[in-house]
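Shown here: the complex without one of its protein chains, the others still in place.
For chain A:
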């Protein structure tokens, strides 16, 4: 069931349009992340949903009601800030109780609900402490408890973990996901950390310059980016111009420059348009000597490889030791490719090699307009 929708929303900041005709739809109960480089508009989107910013145009519907002009304090959304934003002059208990007191909840109820909530975030016994006496992780948990205790209709996170150290960050994101699932609360989560977003989200929206480039489940985005921006953002380093696409169901063949032909499996439902590129990760691209191709490789028969399908000849330019693998920069007639290969006998600089693109690892992405 659709809970929230942003319809053709525009937001301007000092005459600069940050969001223009922006659309986003969120289902009830899901955790959706907004991910992108700084300045992509993800925080603006979150602050708009929270009500800290007003839309210049467009409509914000929530649970069937028009929320566009509802002020922040009437929305009943929980917000967790990057800086935690705890009330420094109040104890942990009073911080968490703040929203309940505003709602005129009875004293006994407040005591019970605050205590229960502190239990959920594992902060029992900290009631009388002040924020200044807590560690970063504890403060963040107080902030989460404070946002949750009001039983918000929507929970919003603005880079909540970026001030924590790496270990704590991993623990906290597991914790956030656990609490979110336990309470079944619809959540919008903003971060610039890819791993963080992918690990906790039902869906990830990758944003660029005020536009959602792709909105999908993390695994789908990881495997099937639909645009060049998304592909680059999640680690596809190698791009090849394509033309003459022939589509036969999921089987697609394409002509590339220098007479290269590529056949690949395209994910149905992802549109095929005029301007596209083939993309592949350094980890998925295979590097081999000519002699290794005679038995076929990566689901391609020797005959196919022989006739030039999915194979590019090149020379190793740079080889870098990465620990588990070597990374090679390979120069070809189509440009330089980056490829990783697990440690075994490494290729030498200037060695002639063949690059093979496995059918199921090549994706077609829309080029940036």
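Assume a contact is a pair of C-beta atoms (placed from the backbone, for glycine too) under 8 Å apart; a residue touches a chain by one contact, two chains touch by 3 or more; residues count from 1.
Here, contacts and distances are computed from a predicted model.
Enquirer: Mind telling me which option in "Sigma-70 family RNA polymerase sigma factor", "Serine/threonine protein kinase", "ABC transporter permease" or "Cytochrome c oxidase subunit 2A" is what UniProt lists for the chain we can't see?
Expert: Per the UniProt record, the undisplayed chain of the complex is "ABC transporter permease".
Enquirer: Determine which one of A:11, A:92 or A:150 touches the chain that has been left out.
Expert: The one listed residue touching the chain not shown is A:150.
Enquirer: Of the residues A:22, A:77, A:126 or A:347, I need the one that contacts the missing chain.
Expert: Spelled out, the listed residue whose C-beta touches the missing chain is A:77.
Enquirer: Sort through A:85, A:111 or A:183 and give me the one touching the missing partner chain.
Expert: Within the whole complex, the residue contacting the unshown chain is A:85.
Enquirer: Which one, A:12, A:50, A:111 or A:183, makes contact with the chain that was left out?
Expert: A:50
Enquirer: Which chain A residues would touch the chain omitted from the figure, given the whole complex?
Expert: Here the touching residues of chain A are 14, 50-52, 72-79, 81-83, 85-89, 98-99, 102-103, 143, 146-147, 150.
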